[in-house]
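This report refers to the structure that appears directly beneath it.
With one protein chain withheld, the remaining protein chains of the complex are depicted in position.
Up next is subunit A:
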Amino acid sequence: MLRFLLRRLAVALLVALTVLTLSFLLTRLSGDLAISIAGPNATQEDVDIIRRAYGLNRPLTQQYLDWLVRAVQGDFGDSFFFKDRVAKLIASRLPITMTLGLVGLAIALVVSLPLGIIAAVRENSWVDRSVMMVALIGQAMPSFWLGLILMVVLGLNLGWLPISGTGGWEYYVMPGIVLAFSAIPSLMRLTRSGMIEALSSDYIRTARAKGLSRLSILVKHGFRNAAIPVVSIAAVQLGFMLGGSIVIESVFAMHGVGYLAWESIGKNDFPVVQAVVLVLALLYIALTLLADMLNAVLDPRLRSA
């Protein structure tokens, strides 16, 4: 168990370092930063001042090491546009994005797990086919479009939920549904196929031969084994949701990290963009690690591997 954890942790750290390096390189490769910060009307003198002020005249390796040391300490420098510490900006926006992602994931799981299990139990029946049809439609629907439809129906016509903005729980419902919709198809398919495999296994026959209740057979013995791939994909989907929040937060005007990124891209505020990309990537790595650990709890064979 300890060896498994240490190995996963080492891999996660390596990936994190790669992400740090890439996010540094991407901003430097996209052109001369001093010129883009200075803007189209700046003179050569302005550009030189900016270059010195931001330390962009130093060798690239020195810039990289300096940046790395500070990034590891959580210091991403100052925002050009918001005139504030980048770390502080992100810290203030992150809870909104995280809440949104978790709401989305919760809705997705609540919908997809039972439907996937039902589809597996009633394999090849009309129930199964209609559930899979819904999954197909969900997969084909663009999320911003679904967001607009929900705004019109739930927000304008029925007046049940606020259309946009940041606030109490009711502001998270509609964007949560939209985020969930993109995750539901894959989670449902995986639950279904995992359950079909589990239900045809010998240990399910044993569970039935032991006279266990239907619930115990399906959930305790069946789903426990089907859940292992589902946990991995759920972590990936939550990562997508956090990344995809750039679109959803813009559509619903929620002032989370995604909205911050969207604003910063428009303003050429590269320290913020760089830090948002970095934070989302690190979150993604953390989620994958969490999923690995959850799987080790679910599958005893992984622990001794």
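Keep in mind that, in the parts below, contacts are C-beta pairs under 8 Å (C-beta built on N, C-alpha and C of every residue); 3 or more make two chains touch, one makes a residue touch a chain; residues count from 1.
Note that in this section contacts and distances are computed from a predicted model.
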- Item | Record-based protein name (UniProt) of the chain missing from this complex, from "Glutaconate CoA-transferase subunit A", "Cbb3-type cytochrome c oxidase subunit III", "Peptide/nickel transport system ATP-binding protein" or "NADH-quinone oxidoreductase subunit K" | "Peptide/nickel transport system ATP-binding protein"
- In the complete assembly, which of A:T18, A:Q62, A:S130 or A:S213 touches the absent chain? A:S213
- Footprint of the hidden chain on subunit A, which residues? 123, 200-203, 205-214, 216, 221, 224-225, 298-301, 304
